[in-house]
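I am attaching a structure below and will ask some questions about it afterwards.
The other protein chains are all here in position, but one chain of the complex has been omitted.
We just call them A, B and C in the order they show up, numbering each chain from 1.
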Amino acid sequence: MRELAMAPGWQASQWFNTEQPLSLAQLRGKVVLLHAFQMLCPGCVSHGVPQAERVHRQYATEGVAVVGLHTVFEHHGAMTPVALEAFLHEYRVTHPVGVDMAVAGDPIPATMRRYGMQGTPTLILIDPAGRLRLQEFGRIDDLHLGVLIGRLLMVDRVLLETSQPTDHSGDRSDGCEEQGCAVR
Amino acid sequence: MRELAMAPGWQASQWFNTEQPLSLAQLRGKVVLLHAFQMLCPGCVSHGVPQAERVHRQYATEGVAVVGLHTVFEHHGAMTPVALEAFLHEYRVTHPVGVDMAVAGDPIPATMRRYGMQGTPTLILIDPAGRLRLQEFGRIDDLHLGVLIGRLLMVDRVLLETSQPTDHSGDRSDGCEEQGCAVR
Amino acid sequence: MRELAMAPGWQASQWFNTEQPLSLAQLRGKVVLLHAFQMLCPGCVSHGVPQAERVHRQYATEGVAVVGLHTVFEHHGAMTPVALEAFLHEYRVTHPVGVDMAVAGDPIPATMRRYGMQGTPTLILIDPAGRLRLQEFGRIDDLHLGVLIGRLLMVDRVLLETSQPTDHSGDRSDGCEEQGCAVR
Partner (left out) sequence: MRELAMAPGWQASQWFNTEQPLSLAQLRGKVVLLHAFQMLCPGCVSHGVPQAERVHRQYATEGVAVVGLHTVFEHHGAMTPVALEAFLHEYRVTHPVGVDMAVAGDPIPATMRRYGMQGTPTLILIDPAGRLRLQEFGRIDDLHLGVLIGRLLMVDRVLLETSQPTDHSGDRSDGCEEQGCAVR
């Protein structure tokens, strides 16, 4: 019988839109939508971030915890925490956002590396029991995301054995394309 | 303890995109998305019909049955079955569509009257046990629709007692507005 | 020295949104935007008709005359004048629209044949001196259309010898594609 892996925690050096740091452990019992983005990634700005914000505004009180993670893996001098703060302010982002922990000597930050993300935007869904249900690089349409969230909201009531994490290791691309920014 | 009402059946005088007439009874076990539209209702053409078609193309094989219902309550001389057939062809609609049964002396057709629909587009969700879960006049966004469908896809595995039919009897409007066409 | 052809007149069997029939001759001195459409052509409904209406609402008082022409060349039983009237009402079209004159034994109506249009939507620009400046099948973006109109609005003040009618005879396609409906 197949097993679903537990989602690893995240490491953030700084938080916005939350009074205290958030940990995955304390969100047990909720569906967690973790979206990794960069403030200068066009696909994140036009699609990923507004989509995450929509989910937050509509479902935060219905059991879905939306967490943004600023996973800077390029243009480090441009996408500083100061710049991120201005970005979050100007784009009216109200959901909690953490800054993925930088790692000395590695352009890719800690959580991004731990999850093996291919680039930004990456959307991750974690069920109320803490299991990784989806990890998707690029755009996901609202209908598909909604169906996934709707199913996961029922998971604490039922034993669910579907929706394994997606493996997109075969469809890599380099740099920022329309769908997002890939690790080079 | 509250009870969910069973959804009433529909009455169609003609069908497109299906070899034989569809009945609600034969769709037991599936989530049914019934969308009522008129081919000259701008909100139906730009939003409701394409949304229903998206659900059909993505979820027909995963337990969701999409059924369109042409509920003509105005401009009867313009929105004939011949015109509907051309419309479905030109707009590449592939899901089954029935023509709501005309009633002598009543501008409103039979199923529209039975469900007490306020206008078009109207979206109805019926759970796998045949119970009416949602009846909504106007636009529903994809995220919200997805969450509802995702939840209902789990209903046959769990006893679900949420999501009562919505009552919008207070927010009527007349004629075609941006959101749709209301019964006058 | 090359010469620009005079635009031929149109023939309409019926008019909407105008108290009396319009002729090209009486519009001399204005930039004329003639757009040919069918009410069941998706590219016309989503792009061509709203674009023409935008031009009408913004520039009717500044020297641009917008004229719609319902050039039915397929589904004749569906796109009747009765259906067109309902369409114009529901889509809030306020610019004048004529019904292109049917020709016995020919599925293509008179004006469409005379101009050699390839399908719908077709956009035609005629300068204040009555000369044909543009005939384009398919979508034209607003920026490009605006520049053309802006130039033509200056024509009565200057001798202009650019912008010959476009010849797209090489890029035909059959049936309704995303861009429009072609004559088969």
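Throughout what follows, a contact is a pair of C-beta atoms (placed from the backbone, for glycine too) under 8 Å apart; a residue touches a chain by one contact, two chains touch by 3 or more.
Keep in mind it's a predicted model, so treat the numbers as computed, not measured.
Engineer: Touching the absent chain in the whole complex: find that residue among A:79, A:99 or A:183.
Structural biologist: Spelled out, the listed residue whose C-beta touches the missing chain is A:79.
Engineer: Which parts of subunit A are in contact with the chain that was left out?
Structural biologist: Interface residues of subunit A facing the absent chain: 40-42, 45-46, 74-75, 77-80, 82-83, 85-87, 89-91, 176, 181.
Engineer: Since one chain isn't shown, list which residues of subunit C touch it in the complete complex.
Structural biologist: Here the touching residues of subunit C are 51, 54-55, 58-59, 141-154, 157-158, 160.
What we mean here is this: only the chains that are shown with their structure count from here on.
Engineer: Chain contact topology under the given definition, line, ring, star, complete or other?
Structural biologist: The chain contacts form an open line.
Engineer: For the Cα fit of subunit A against subunit C, please give the angle of the superposing rotation, nearest 5 degrees.
Structural biologist: 180
Engineer: Quick one: subunit B and subunit C, Cα centre-to-centre, how many Å?
Structural biologist: About 36 Å separates the centre of subunit B from that of subunit C.
Engineer: Quick check: how many Å separate the C-alpha centres of subunit A and subunit C?
Structural biologist: 49
Engineer: Subunit A: which residues touch two or more other chains?
Structural biologist: none
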